[in-house]
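Here's a structure for you.
On to chain A.
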Amino acid sequence: MSDFWSMGGYARYVWPCFGFAAIVVAWNIWAARRSLRAAKQRASRTVAMAASESP
Partner candidate 1 sequence: MSVGAWEAFLLVLQRELRLSFRRPDQLLQPLVFFLIVTTLFPLGLSVQLSLLRDMAPAVLWVAALLSSLLSLDSLFKNDADDGTLEQLALSGQGLTVVVVAKTLAHWLVSGLALVLVSPIVGTALGIPTAAFATMLLSLGLGTLTLSWLGAIGAGLTIGVRRGNVLLSLIVLPLAMPLLIFGAGATDRAIAGSSAAGAVYFLAALCVLTCTLAPFAAAAALRITLE
Partner candidate 2 sequence: MWTWFYKLASPPYVYDVAARLIPWLFGVAALTIGYGLIDGLGIAPPDYQQGEAFRMIYVHVPAAILSVTIYTLMAVASAVALIWRIKVGHAVAAASAPIGASFTLMTLVTGSLWGKPMWGTYWAWDPRLTSELILLFLYAGVMSLRAAFEDPARGDRAAALLSVVGVVNVPIVHFSVVWWNSLHQGSTIVTLEGPKMPGSMLWPLLSMWLGFMLFYGAVLCIRVQGEVLNRERQSAWVREAVRS
């Protein structure tokens, strides 16, 4: 098992490498959901304003 973690001595390259990839994956999910949430909020505000303006 410790062989796995040490990656033949290359651990200090291999694990940060996969770690960075995981960070990018996580960021993508987080940023996409955040932008969708913001878009939905902006859209409901526009809809609400249009509704309040109509006679």
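Throughout what follows, a contact is a pair of C-beta atoms (placed from the backbone, for glycine too) under 8 Å apart; a residue touches a chain by one contact, two chains touch by 3 or more; residues count from 1.
Per the selection procedure, all candidates are chains of the complex that A comes from, given by their letters.
Every value quoted in this text rests on a predicted model; they were computed, and no experiment measured them.
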Options 1 or 2 - which one, within this complex, touches chain A: 2
List of chain A residues in touch with candidate 2 within their complex: 4, 7-10, 13-14, 16-18, 20-21, 24-25, 27-29, 31-33, 35-36, 38-40, 42-44, 46-47, 50
